[in-house]
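Take this structure, written in structure tokens, and hold onto it; I'll ask about it next.
A single protein chain has been removed from this complex, and every other one stays in its place.
Up next is chain A:
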């Protein structure tokens, strides 16, 4: 395996003097070490937000949806906005691990684990909303086509909400299996390193008895490929179906054939932004600078630029078509002059600035390779994509066909509380993950270490043989030419 030829012009994907053992040690460090103060602070804040959100959910379920700011005209607002937002965020993970796997993009290896963890955690948040937004959530199981005693009563297969149920649950389960499959060798690595019996027990359970035999690896590769094949269509289908909630309706601004591709692009756009947000912090906090490099950030920014471009074209199309239709029922859709100058002008312009204008700065190479700017842009996009869904739902609903029924929407503390709660819940999960899971797919990274590791690239360019260079003095005796090679290299380097 391994050392396929990689052009010197390509940036190394693993920087620094990393040996195989270094990779193992670096990935295992957060799991084996103790949490620092910052972790505890952030975790406490997230936990408090989560508990507050939980309180708000309990209040909603026990009192009624009336504790939200909804009204007779605006039947959805923050609930479905949050739902679509979280689902969208969940898109990057699968794209990175499945689509990029099929396209053999090796840079995904450093980020796919966390991206997919983010996917799963955000789909969990997303899945909350369709349940708690129901007037009678205790009957939520009625949307499942389970055999029942209600006579011939069955779910309505015409309803996009039902398709959502299938789409989201499929997505969650496939993502989870895919993620876990990738985790098996890494869990096994942690198991093998664990010294405490309890830890060892847990990780041996989690690693499903991974033994590291060649057969294991062969099956692992096969399953990964099959799952990637399965997951790829899901990247497109999930948000397509979410967009059907709107596209198949008859409401001006919702009823739009452009929605499926536009929503998918928007989802990847927001997903990558969230991956950036998380990883730019994580690479610092968990000392993963060598694995998540400037190059990785740039790659992701390029994807953002592409999907952001698609989204921008969609905005322009929507705006133009609403105007071009000449129908005055389209005068106040979320992308129209009516919206830009109406009472929700701020939401309209938040969307345009955050999603349309700010990401354009990434055309400049210097900016898209700048950690700080990338971080800011990623946050801005996250905000913008939330506003996109808010605009689609609230602005369009608030100004429907009959002006007599126009209203507006104002969130209550419960709306806000539940949203903050899901953010808290997300970070609780993510922070726990960061402390207990191998946050980088080390087994995979090791496969590219020799082809794309900085040190090995340099060795190769210098005309040195890579034979034996994988050895590490901490794990094996280094003798002969290997030692000479390494010593020479170290000397040259210093």
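By our rule, contacts are C-beta pairs under 8 Å (C-beta built on N, C-alpha and C of every residue); 3 or more make two chains touch, one makes a residue touch a chain; residues count from 1.
Methods note: contacts and distances are computed from a predicted model.
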item: Chain left out of the displayed complex - its UniProt protein name, from "Carnitine transport permease protein OpuCB", "TonB-dependent receptor", "Fe-S-cluster-containing hydrogenase subunit" or "ABC transporter substrate-binding protein"; value: "Fe-S-cluster-containing hydrogenase subunit"
item: Identified contact with the non-displayed chain, of A:44, A:407 or A:473; value: A:407
item: Residue in contact with the excluded chain [from A:10, A:136 or A:284]; value: A:136
item: Hidden-chain contact residue, picked from the options A:182, A:338, A:421 or A:438; value: A:338
item: For chain A, residues in touch with the removed chain; value: 63-66, 69-73, 75-76, 130, 133-137, 139-140, 142-143, 153-156, 158-162, 165, 245, 248-251, 323, 326, 328-329, 331, 337-338, 341, 343, 397-398, 400-410
